[in-house]
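My structure is below; once you've seen it, I'll send some questions.
Removed: one protein chain of the complex. Kept in place: all other protein chains.
Order of writing sets the chain letters: A and B. Residues in each chain are counted from 1.
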Amino acid sequence: MSAPTYDLGTLHGGLRLPGHKADSTRSAILDIPVPSQLILPITQHVGDPAQPIVGIGERVLKGQLIAESEGTLGAPVHASSSGKVIAIEPWPVSRRYGDTAPCIVIECDGKDEAIARADAPPNFTRLEAPDVLRKILQGGIVGLGGAVFPTAQKLMQARTCEIDHLLLNGVECESYISCDDMLMRERAGEIISGAQILMHALQIDVCFLVVESDKPDAIQKLGDVLGEISDDRIVLKQVPTIYPSGGEDQLVQLVTNREVPSGGLPSDVGCLVQNVGTAAAIHSWVIDNEPLISRVTTITGDGVANPINVRARIGTTIADIIEITGGYTDKAQQLIIGGPMTGKSVSTDRVPLVKATNCVLVMSETPAIGPELPCIRCGDCASVCPVQLLPQQLFWYACADDEKKLRDFGLMDCIECGCCDLVCPSHIPLTADFRVAKGRIRELADEKARAARARLRFEARNDRLEREETERASELSEQKESAKKAGPSAIAEILKRKKKKHEEDK
Amino acid sequence: MLTAVLTITAIALIAGVGLSFASRRLPSSDSDLVEQVNDLLPQTQCAQCGYPGCRPYAAAVVEGQAAINLCPPGGEDTVRRLADLLGRELIPLAEAATPAVAVIDEALCIGCTHCLKACPVDAIVGAHQLMHTIIESECTGCELCVAPCPVDCISMRPLG
Partner (left out) sequence: MEFQRREAPFLAPQVGVSSIMLQVLAAMVPAAMAHVWYFGPGFLFNLLVAAFFASAGEAMMLSLRSRRPETGLTDYSALVTAALLAFALPSLTPWWVTATGALFAVVVAKHLYGGLGFNIFNPAMAGYVVILVAFPMHLNLWVAPSMGDLDYQHLTILQTLKFTLTGSLPDAIAVDAISRATPLDVMKSGLNNARTVAEIRSIPIMGDFGGRGWEWIGNFLAFGGFWLLIKKIIRWQIPVGVGIGLLLPATIMYMVEPGSHASPGFHLFGGATILCAFFIATDPVTAATSPRGRLIYGIGIGFLIYCIRRWGSYADGVAFAVLLMNMAVPAIDYLTRPHIIGHSEGRGRSGGTVD
């Protein structure tokens, strides 16, 4: 059954990108066997860094907790298979900031022995919402759409606001990426179960499962499962295939016609967005007691022999995965983790698959685009910007390093989707320039904060000195007063006492 | 033709007189301006500009007694921002400074508290006859603690 498209807001701008998804969705999800070595970065989320809680030489079991955050914004990491910890050292990873990160390296013993757990939890609907959240916190669940924000904390923050919509993000608008599509086709039931757990944890009863119109198979499957379970709190919504409808703020605007305030969260307008993969991971943990130790990833591009979606253990190196899927072609010149618009290019395939890896894109070299010309003010960039910014003005002010104007024109609201880059006739690398400009603004903000702190301390010190001065002055005058009142004999007493003390000290 | 010329000239004269009157006579909060200039300074309180702190320098700049390029910790950026704010000509920085923090060599420290008293932002922790140490995150690199130390145990370590 096809989903109705009603009550949709509109998304300004955006682009219809070439899909490039047909190749990787031809076959079912391939299960990658456990490799001989797993490289698990200690911190696989946005927030407080984690610390390892196992030592070198220790044997760990599948699903065992091996790293935990000390701060409040963290997500634990679990071992993806059983084996021995042979090292805790920096490895190349595909993070945006920095090229290496400390990782726990596990030599797998091939037995894939799972840690013993207590019996499966009772029907989650009998648990209180805070208990469900606590359970989710322990499962290492983070946003699997790529943002890897710790899910439990996101839900906890949402509970402090008035949420009325849960949006499950099955949009997957970027070219080449199809892992969510395949997950929806093969594990629709788990996704919907995850949605039900989320609704119970948040105590709401409106859930929109949002899918783009280029995924008819997924829509079919989800519709079938919804028909079977007949939970009419969950509604399937179809949206047009426009990039970047899948961005959190954009999805909220598209489905509920509400604008997420600048610098704010969807929960400020009563919405919570979760990726369908995250929902399935919640189901696996809460119902099947399996923490987040594997994920579906798309392996695609003209640089791989067999584009396909795989389910692999977190920590498997990309090199291992691509070898199993059939290796590279001779066009393999760039390795991109993520999609072609927002991904990060890495220099080696030894990087491990982590919780954030939704796509591995191996491509031939992007054709040379010629020299960068001056901006001809055509305004095409503004007409595709989903946030309704004016990239041509932002570019102007970024060149001028004008922080005030950049903030005024909304640079910090730029979602770095890359649409403006694609339509610029002068081939200006706008997104890269904006990233640099944002970094500069953050630097300036830091400097300002330091200066403000120094000023506070300076003024406090001046106050303290003044206070001490006046106290000393008043104490002195008090002493003089009391001395005068006491009379000459008292003064003689004091002098005698002082002399005695002086002699004793000698 | 003549009437046109005379009319335009008259309008120009009236507008010019009116604008100069407005810019001179209407209240321009000078103290606000000192505050604005002070906001642009890095608050190091190092006195490298020749004034005993950032606010005195800001006041001198507004009065026109000090040039805008005398603040080394502020760098070229501060000169540019001051030039923008006050409508003055952009001149190169008089003397550049590398960002640094002070470090006490604890082996040499004698606990005399001279540096404690010198620090304008109270970034040195310690007491009489006890070890002194500099709180790195609060040190602005002003170097005012280096000279008072009788055993020369404070050095500047460049950042970055």
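Basically, contacts are C-beta pairs under 8 Å (C-beta built on N, C-alpha and C of every residue); 3 or more make two chains touch, one makes a residue touch a chain.
As the structure is a prediction and not an experimental result, all values here were calculated from the model.
Listed by label, the shown chains that the missing chain touches in the whole complex are A.
From the options A:71, A:374 or A:488, the residue with contact to the unseen chain in the full assembly is A:374. Checked against the full complex, the one of A:37, A:138 or A:175 touching the unshown chain is A:175.
From the options A:255, A:398, A:424 or A:454, the residue with contact to the chain not on display is A:424. In the full complex, the hidden chain is touched by chain A at residues 12, 17, 175, 249, 253, 259-264, 319, 328, 332-336, 338, 340-349, 361, 363, 365-367, 369-371, 373-379, 382-383, 386-390, 392-393, 409-410, 413, 416, 418, 421-427, 429, 431-432.
The rule we apply is simple: only the chains that are shown with their structure count from here on.
Our note on geometry: chain A versus chain B, Cα centroid distance of 39 Å, whole angstroms. Residues 41-45, 53-54, 120-123, 138, 140 of chain B are the ones touching chain A in the complex. Residues of chain A that touch chain B in their complex: 447, 450-455, 457-458, 460-461, 464.
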